[in-house]
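Working notes for the structure below.
For this view, one protein chain was removed and the others were kept in their places.
Right after this comes chain A.
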Amino acid sequence: MTAPVSISLDVNGERVDALVLPRLNLADFLREQLQLTGTHVGCEHGVCGACTVRVNGEIVRSCLMLAVQAHGTAVETIEGLSDSGEVADLQAAFRDRNALQCGFCTPGMLMAAQDLLKQEARPDRDRIREHLSGNYCRCTGYQAIIDAVETTARVRGGRRV
């Protein structure tokens, strides 16, 4: 049973059938087999959050999930959210607020920030910090990222920035 396992899942709205080794994690499956390299691999033990994707609508660490565990699920990566325009305003705010810098953490940050903004229309800075606390950034000192998420929340809420 160390042989490859057959899985079927939905990735960014498209049906995917694949054979994967049990040890392959979801992040590497997305990157190496599907060429969806927006999902980044940082620490590979669940600390940094760069590999955050959505599975069945909820954010998860794709380095802490086996590809075989994704059988039957709907996975959404940063490519899916970006192409659909779901996070276009958030991406613009990150750019405007200089919240990108090296960009390595950005896909995970966007996934986590969008997750919060879907759940809460008016998160304050403390709530934003708490929700993003599982995502590391080594460039911005977080302030610019919090600014960008806060700005997006205000604009989405129809409030003045």
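A few comments on the model shown:
Quick note on the criterion: a residue touches a chain if its C-beta (ideal position, glycine included) is under 8 Å from a C-beta of that chain, and two chains touch if they have at least 3 such contacts; residues count from 1.
One rule holds for everything that comes next: contacts and distances are computed from a predicted model.
Hidden chain, UniProt protein name from the list "Xanthine dehydrogenase family protein subunit M", "1-deoxy-D-xylulose-5-phosphate synthase", "NADH-quinone oxidoreductase subunit B" or "Nitrate reductase gamma subunit": "Xanthine dehydrogenase family protein subunit M".
The hidden chain makes contact, of the residues A:V60, A:C105 or A:I128, with A:V60.
Checked against the full complex, the candidates A:L9, A:V68 or A:I145 give a single residue touching the omitted chain, namely A:V68. Although one chain is not shown, part of chain A still touches it, namely residues 1-2, 5, 21-23, 25, 28, 44-46, 49, 52, 58-61, 63-66, 68-69, 71, 112, 115-116, 130-131, 133-135.
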